[in-house]
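Apart from one protein chain that is not included, each protein chain of the complex appears where it belongs.
Up next is chain A:
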Amino acid sequence: MSALRHLTAPLIRENPITLQILGICSALAVTTSLTTAATMCAALTVVLTLSATIISAIRRHIPSSIRLIVQITIISSLVIVIDEFLQAYAFSISQRLSIFVGLIVTNCIVLGRAEAFAVRNPPLPAAFDALGNGLGYSLILLIVGTIREFFGAGTLFGYAVVVTQADGGWFQPLGLMQLAPSAFFIIGLLIWAIRTRWTTQIEAPEHRIGRVSEERS
């Protein structure tokens, strides 16, 4: 049962994006449309799961002095392989994702899970944990992608849902939704919603304003 917990915990409560604030860069960049967001999610989940499984399988034999280099080599090889597959079988989407598939190498979630979990646990829990984190990342990306594509272009997966004014309808697309800052706002609101539900996630303030001078006096 604990294996299943590794899978479900990172979906919402321990979500890598909203709790750990990892993988933000790609979450901003690829969520202008659902198609790119979904492709990116699939690519990241596959890389994350495979790399965690491989690293976990050889965890007893990775010398600690070159630990990070070995992990990064495995992760980046997997990323290149995925990128090659996308270019061969999903060419137009890979063109739109441009460098962001390659940047999965530097996605903190992948190395983060390898370092925090896979090196200390057997392959099966590691795979579940990685899959859960990949799906948690995917969930946030798909939510953000849905909101941004719907309000920014009036479409979902490229299919028109409402008719825009440019095509003679009533819907005026929100240009802001197509720009990166809108993803910040949406992710911010999601974090707020989750932390309102699970108040233990609220971090203690690092600074306080106001009473300091009184305390000194």
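Rule of thumb we're sticking to: a residue touches a chain if its C-beta (ideal position, glycine included) is under 8 Å from a C-beta of that chain, and two chains touch if they have at least 3 such contacts; residues count from 1.
Criterion: contacts and distances are computed from a predicted model.
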Looking only at the UniProt record of the hidden chain, which name from "Glutathione import ATP-binding protein GsiA", "3'-5' exonuclease", "Amino acid ABC transporter permease" or "Na(+)-translocating NADH-quinone reductase subunit C" is the right one?
"Na(+)-translocating NADH-quinone reductase subunit C"
Full-complex touch with the removed chain, picking from A:63, A:168 or A:205, is A:63
With the missing chain put back, one of A:25, A:108, A:143 or A:179 would touch it. Which one?
A:179
Hidden partner chain, touching residue among A:7, A:22 or A:74
A:74
At which residues does chain A meet the chain that is not included here?
32, 60-66, 69-70, 73-74, 76-77, 80-81, 84-85, 87-89, 91-92, 95, 98, 152, 175, 178-179
